[in-house]
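Down below is the structure, laid out as structure tokens.
Missing here is one protein chain; the remaining ones are kept as they sit in the complex.
A, B and C are the chain letters, set down in written order, and residue numbers restart from 1 in every chain.
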Amino acid sequence: MNTENSKVKGWTREQMAELAAMDIPDGSYVNLGIGIPELVAKFVPEDREFIYHTENGLLGMGPAPEPGQEDSELINAGKKAVTALPGASFFHHGDSFTMIRGGHIDVCVLGAMQISQEGDLANWSTGAPDAIPAVGGAMDLVAGVKTIFVISQHTTKNGVAKLVEKCSYPLTGKKVVTRVFSDLAIIDVTPEGFRVRRLAPGITFEEVCEKTDAPLLPIKAY
Amino acid sequence: MNTENSKVKGWTREQMAELAAMDIPDGSYVNLGIGIPELVAKFVPEDREFIYHTENGLLGMGPAPEPGQEDSELINAGKKAVTALPGASFFHHGDSFTMIRGGHIDVCVLGAMQISQEGDLANWSTGAPDAIPAVGGAMDLVAGVKTIFVISQHTTKNGVAKLVEKCSYPLTGKKVVTRVFSDLAIIDVTPEGFRVRRLAPGITFEEVCEKTDAPLLPIKAY
Amino acid sequence: MIDKRIKTVAEAIADITDGSVVMIGGFGEAGSPSELIHALIDHGAKDLTVINNNTGNGEVGLAALIGNEQVSKMICSYPRSSHSKVFPTLYRAGKIALEIVPQGTLAERIRAGGAGIPAFYTATTVDTPLADGKEIRNIDGRDYVLEYGLKADFALIKCEKADRLGNLIYNKTARNFNPIMCTAANTTIVQARKIVAVGDLDPEIVVTPNVYVDRVVEVANPVIESQLVEEGVCYI
Partner (left out) sequence: MIDKRIKTVAEAIADITDGSVVMIGGFGEAGSPSELIHALIDHGAKDLTVINNNTGNGEVGLAALIGNEQVSKMICSYPRSSHSKVFPTLYRAGKIALEIVPQGTLAERIRAGGAGIPAFYTATTVDTPLADGKEIRNIDGRDYVLEYGLKADFALIKCEKADRLGNLIYNKTARNFNPIMCTAANTTIVQARKIVAVGDLDPEIVVTPNVYVDRVVEVANPVIESQLVEEGVCYI
């Protein structure tokens, strides 16, 4: 990946996904949320093997099938057609969430509406009075999976910060997110708060601070 | 079965088992305890079909195999070699006790050390200080199976009554037994206490009363 | 002879009464017993409480059952319908109640209901609004919320193959909620793509042992919901 082109500013969705993939250890069991997180599967580093879990009952999920090869009874949690790789297994929902709740999945990559500096995640409801609540498996994932990564644009379409001191939306889980991959930076959730780990090309620390509604620590010198 | 021969007194183990089998409705899912209860499987009435469950993970258990055909990995809860009938299924212990605890097994036939007039069962420990407790699946069965039958000699080898007002041994379960098949009589546990349902050949009501340590109601006239 | 086969879907669901609690298998369209649901629409039982992960697609299957105003309450994890305004419209009009349950807790509550576990603790929803009003217990230093087992009067199930005893196997991710729902209903009603002879299903690969199944009806060529939705089919 060449992210150092001086003309570009920030990371694309694909680059955010690739950066997240690079931070997943070899041999990990991984669950990918709907949206940008799904792209992570396209960027597994060559020397690594991940095994994908989808909560509707498949371990060893493969990529989308060729057009015309879709099977309405072989789908992922986002209800899109997928494939099953050699070594896969099917199981029912009770057994699938045994894997999640029991702490057997290593990494989950999710989208976010808000992430607090303590790692709280809000990604299921704006809490608006007319909103129809819909939580799916997100709360089970953040409660059960060992490492929770978030991939998200740094701000909303309207420019409102998603990284905040305290979430205003209803929580999905408390103190669950460990790292955020945004279009502007990779940011760790540390005991001291948000800390920039890496800046996107053409992005300054000051710019990220400006678009973040919480204190931000600079890249740590090692 | 001819139990009316005037020379015989009482029922044999096989006859007790046959009488219990006759009281199990067609199509029942049945779990048989170790010992005399196991004999029930030999006496299924011709017009009925029972499906046998054994708690170590087999539904559709068949009779013991021919000598020489035993498989050390196909056994029942008593750890004896059995067979699997067409339509059988294997499953793990968690799923097996889902069947028992969840109320999916219709009838369980157990042995007993003591049965109280309220239907309490004691069949796992004498409570003696040097006894090594061993409960197996008995407590799960009495807590979960819809109908609990007991097959037992009416008294111990030393002539001590097993049907009592109140069990002196540690309980397996409270108010669980509905019917007792002994060598002397079939006895129902009713809200009023023990009631004789049928006397064994050559046995009088007075004899059964004598060998029972609780009040006994006579056969109900219909 | 034990024979759980029923000739038609209409007969199979005939005794579902107004006010019944009905679990319906499937995750989205995969594993959804569409023909049994359509029979239930024809049958007309009302005031149903339905347990399913979603609220159906388009205006067929579960979405049509809801659209026909036969459902007074949904228990689900994700009620947003794809290609359908059926549920949102009724919900906003106050015509249908909603109990939102996280997907894994929903699965475990059903599994618990079938397994004779009346209640259990889970970390899911702790510190979120979905735990409001629920008992929290700290066990070994972590907070957990108390959740109760779920049972139903009926379960409507789709499977791949069944035999007359009621042993079932499923197809790929169409398995999903179906096997656990089989265990948690008083009466489990199954539509199978094929009914095979007893003994044809290897005892090692049976997913739902026959003890959980009450009725089996063969539906050889079940509809594919997404195709109906694309074609604009409306069942009601």
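Keep this in mind: a residue touches a chain if its C-beta (ideal position, glycine included) is under 8 Å from a C-beta of that chain, and two chains touch if they have at least 3 such contacts.
Everything numeric here is computed off the predicted structure, so don't read it as measured data.
Of C:Met1, C:Ala97, C:Ile136 or C:Ile205, it is C:Ile205 that touches the chain left out of the display.
Contact with the omitted chain, checked across A:Ile105, A:Ile148, A:Val164 or A:Val208, is made by A:Ile105. Within the complete assembly, C:Gly116 is the residue of C:Pro79, C:Pro102, C:Gly116 or C:Pro209 that touches the hidden chain. Counting the whole complex, the residues of subunit A in touch with the unshown chain are 27, 29, 49, 51, 53, 58-60, 84, 86-91, 95, 97-105, 143-144. Remark: the residues of subunit B touching the chain excluded from display are 54-58, 71-76, 79, 84, 90-94, 96-97, 100-101, 127, 130, 132-140, 143-144, 170-174.
In the full complex, the hidden chain is touched by subunit C at residues 108, 112, 115-123, 137, 139-140, 142, 144, 148, 169-172, 203-205.
Everything that follows uses one rule, which is that only the chains that are shown with their structure count from here on.
Greatest centre-to-centre distance from subunit C is found for B, with centres as Cα means.
Separating the centre of subunit B from that of subunit C, both taken as means of CA atoms, is a distance of 37 Å. Centre to centre, using the average C-alpha position, subunit A and subunit C are separated by 29 Å. Separating the CA-averaged centres of subunit A and subunit B is a span of 56 Å. Under the contact definition stated at the top, not a single residue of subunit A touches 2 or more other chains. Residues of subunit C found to touch two or more other chains are 111.
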